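The next block holds one structure in the form of structure tokens; read it before the comments.
All protein chains but one are shown in place.
And now, chain A:
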Amino acid sequence: MVEDLLHSQPGILNFGIFFLLATVLLLVILGFVTYAILAERKVMGFMQLRQGPNQVGGRWGLLQTVADVLKLLLKEDTIPKLADKPLFILAPVIAFAPSFIVIAAIPFTDKLQFADLNIGLLYYIAISGLTTIGMVTGGWASNNKYALLGGMRAAAQMISYEIPLVMSVLGIILLTGSLNLNDIVAAQENVWYILLQPIAFIVFIIASVAELNRVPFDLPESENELVAGFHVEYSGFRWAFFMLAEYVYMFAMASLTTVLFLGGWLPLFSFLDFIPGAVWFALKFMFVVFLLIWFRSTFPRIRADKLMEFAWKILLPIALANIFLTAIIKEILKLF
């Protein structure tokens, strides 16, 4: 559908349709962020013997996040006197914009995808790296020592973990022979890549948690050491932008995991294909999100220097070995 529109003559009508679709997607993502935060608080509450939000919006706290966001909107906009003002204002935008841009390439079902790029996977990985620039900028512009340390940690962490992340998906690319996310899902018709590439899956999950800056890899903002890390001076809506970026990335990363390893919109067994693809996608997606929340309530934070060691000395060699293994097995299977 989108593909046809892309190739049609430019005009008011298809601009309108595009604009509308983008707005719908934006609302879906914002809705997800709203309820992902609520889900995170509820699930963590459940794991930690607490109630979680239960006042605003009924006993499930359905409007808690809405109230939180409204409060953030109404907050006074403070910029430290000695901060680098233009950069300070720009940083949340730099951090937040790429998080939405990457969503365009993700196929939610075989029909619902905004840009069917041939280099979809590469596009995702390249764009998502940009967010770190926003974090470093924010850390630098705040003119605060904790923020600076947080920003530097963010940069170091990105460099360390982007590489194993890319290396871990190379195995999949070898198997599929394509960087197109649609092709990758289609290739999982018979068996999901989580079974064919279990090592890659583990490396990918670890590296993606690190990319998301979530526990146990939430070093850039580790609140017990650096108070709040790179966004220590941010408040109100600027701070909300950083948080929004973080949760949109959670959305994007969980979607990508689903697409790469869990067969995207494909059903668990082929006789279950009367259930729409979107439902399957949502189920798998929610499983990944739950996994991320589970991590958060279980693990302590890893140490900054160990983090680097872990990425370069353990994850990267494993990912590389996985590539060789995949290539060799693939060639051997070709002989028969």
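Structural remarks
The criterion applied here is as follows: contacts are C-beta pairs under 8 Å (C-beta built on N, C-alpha and C of every residue); 3 or more make two chains touch, one makes a residue touch a chain; residues count from 1.
FYI, contacts and distances are computed from a predicted model.
Per its UniProt record, the hidden chain corresponds to "NADH-quinone oxidoreductase subunit D" from the list "Carbohydrate ABC transporter membrane protein 1 (CUT1 family)", "RNA polymerase subunit sigma-70", "NADH-quinone oxidoreductase subunit D" or "Dipeptidase".
In the complete assembly, the contact with the undisplayed chain comes from A:I302, out of A:L62, A:I302 or A:A327. The residue from A:K85, A:K145 or A:K330 that touches the chain not shown here is A:K145. Contact with the undisplayed chain is limited, among A:M47, A:L174 or A:L268, to A:M47.
The missing chain lies against chain A, touching residues 44, 47-50, 145-146, 149, 152, 215-216, 218, 222-227, 296-306.
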